[in-house]
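Starting off with a structure, shown below.
Shown here: the complex without one of its protein chains, the others still in place.
For chain A:
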Amino acid sequence: MHSEDEGGDEAEDEDDGEAEQFPEIDTRSDSEDENENENGSAADAEEDEDVEDDEDDEEEEDESEVDTEDDDLRIYPKPKTVISDITGQPKRVYPEIEADYDSDSSTEDTPNRVGNIPMHWYDDLPHVGYDVNGKKVLRPARGDELDKFLETVEDPSAWTSAFDKNTQRDKPLTEEELDLIRRLQENENPDSAYDPYEPTIEWFTGKGKEEVMPLSGAPEPKRRWVPSKWEKQKIMKIVRAIRQGRIIPNKPKTASTQPQFYNIWNDEPSNVAPPLPAPKPRLPTNAESYNPPEEYLPTEEERKQWEGTDKEDRERDFLPQKYGALRLVPAYDQFIQERFSRQLDLYLAPRVQRVKLQIDPNSLIPKLPSPSSLKPFPVYKSLHVSHDAHRVRALSVSPDGAWAVSGDENGNVGLWEVMVGKEVKRWKFPGKVGAVEWCPRTDVSFFVVAIEEHLHFIVPPNLPTPVLVATQALLAPATLPPAPATPSPVKWVSTAAAASSSDLPILTLSLPSSSGLPKQIVWHRKGDYLSTVSSGEGQGGVWIHQVSRRHSQAPFRKVKGSIQLVLFHPTKPHFFVATQRYVRMYNLAEQKLLKTLTPGIRWISCMDVHPSGDHLIVGGYDRKLCWFDLELSDKPYKILRYHTRALRAVHFHPTYPLFASSSDDGSIQVFHARVYNDLMTNPLIVPLKILRGHTVKEGLGVLQVRWCPRQPWLVSAGADGEVAVWCS
């Protein structure tokens, strides 16, 4: 629009100070100005609307002046250049426009008088508007698409025509409009009369235009000719600084760039500790020589291995090489990298001061008394009894040490002599044998066999008569003790003493149903009480039975965790209960918890108490064995890990200072364990012997170990169906 205005030459309209507009004097009337102005502003407002309206307007204007300037492609009337009478300068003069009817192009020639409205309002109607008389202007007939296309093909001026909304028909564009479009397309000034390369006119200094008079009559200020006081002060400051040597002008450059060396260590060293000196790199060995002995050269596989490993994993950063002469040695390609990595080590690697141990590693092994000085202990397998390859889980030795009884998973229970290994009798029970245990009393002789939900009390054959009588009197008394007030879920059923034989159990205890297989039977030292732990039934698994009163009771109503094992204290009325992780110690007389031991084992598998009652060993499936000193702490005194598989059984010898542990790796470890009465001396534990001989079957090794009470002999039962006796 700017160019249009320029073409129209409106001084008031545009005040952007363009030089050519400045001196022009407007000769036209106000009304014309307004008209033009209106037109311009209207166009301005409608910039975002479709172009056709504008073009229409312009075209109309053009038509009014077409007759005057037909030769030029101008929208506006062409100005004449005349010499002004006043200034003597050439000026453009536009022709007068008469304010007649003809001059208003907007009223001309357009039949449709609806004005500037959206024409789609008439889309559904047969007319497109109204003429000046109020008559409908009918929509001109329009062909279909094919006609349109044919028109474009036939009519050569079709591509220079545009659709006129107002009349609803195509209208060819005029030359001026086309020219305008072309200029806009080419980013030129739309005004064809505009000359971008007009000569400069020097308005104030040009020839004959010099200004002689000053613009202002104000007198010259004093500061123009008096030297500045402040400047002087600033300069004096610098001068003084130079004089005092604070500023050195033209400082010599060489002094700062070239470092000056002097004896820096002349004066006393400061007492600040210097940083640790960096460790020196290792000195080269023979392997780095250019001509090493031949044995240093890598073999083919060593070379391959070296090349295969990552750079930082390599033991050496080079491969030894041999050159026949010094002149053949090439440049080392990793030289700069190695230097760089050394520097990275110097400033990026954390440094730790380590004390270098110069000791013989064997001195770390504790000095213990030699096992040969701690004899007797079992060293060899003297005999073995076979159980037809059924896993033997239960094993017990009679209190006099002459008999052993073992039970396997097939339900067979064998009674055999420890000395010769001869099986005397064999019983067959339905289902697995969970545990067997001899009664520790010596005046009577019987053992208990635990199978599914039942405990069978069996009297061995060939007993001397007084013992047999005492046993029968104990287990099947003629007069039964009075039944307890509250009925117990455990039933005691005994066969009559006269009818009893060693073939059948003399007494049978029926545990409550669904209690599962009793895993463990523990006798109290005096042989009156026994406790069983059953596998099933989470909390009611523990029972304490009293033989003399034929009475059973469950000591725990509610227990945290599943109970694995129980033990009677050998001297005190204490009771150990091992859950998966903890061992709890109860006082049965006072019925309270004494202490909780934490062995740190994931799953406890076995436990035994020292005959003195002050020490406890606990073994676990995670291969650990913990020794507790009950006087000392709730934490283990010693944790040993020497078996390669899970521990299965531990047992203290009742008289000798020995204990043994067996494991799934098929070995039995025998220890010397001396305990001192003196509280200050720690127990002495010396590993004595590893007994091997059982084979590992289906991941299970030695399942049970028991000591013979009077000899340093060991009886062991394995998953391979063998029961072995180890003698010293």
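In this text, a residue touches a chain if its C-beta (ideal position, glycine included) is under 8 Å from a C-beta of that chain, and two chains touch if they have at least 3 such contacts; residues count from 1.
As a working rule, contacts and distances are computed from a predicted model.
Asks: Could you tell me which of "Golgi to ER traffic protein 1", "SKP1-like protein", "DNA-directed RNA polymerases II, IV and V subunit 3" or "Pescadillo homolog" is the UniProt name of the chain missing from the displayed complex?
Replies: Per the UniProt record, that chain is "Pescadillo homolog".
Asks: With the full complex in mind, choose from A:131, A:170, A:288 or A:528 the residue touching the hidden chain.
Replies: Only one of A:131, A:170, A:288 or A:528 touches the chain omitted from view, namely A:288.
Asks: Of the listed residues A:348, A:485 or A:680, which contacts the missing chain in the full complex?
Replies: The single option touching the absent chain is A:348.
Asks: Under the stated touch rule, tell me which residues of chain A contact the chain that is not displayed.
Replies: 251, 253, 256-257, 259, 261-265, 269-270, 272, 274-275, 277-278, 280-281, 283-286, 288-296, 299, 318, 320-321, 323-327, 329-332, 334-340, 342-344, 346-352, 357, 361-362, 364-368, 370-371, 640-642, 685-688, 690
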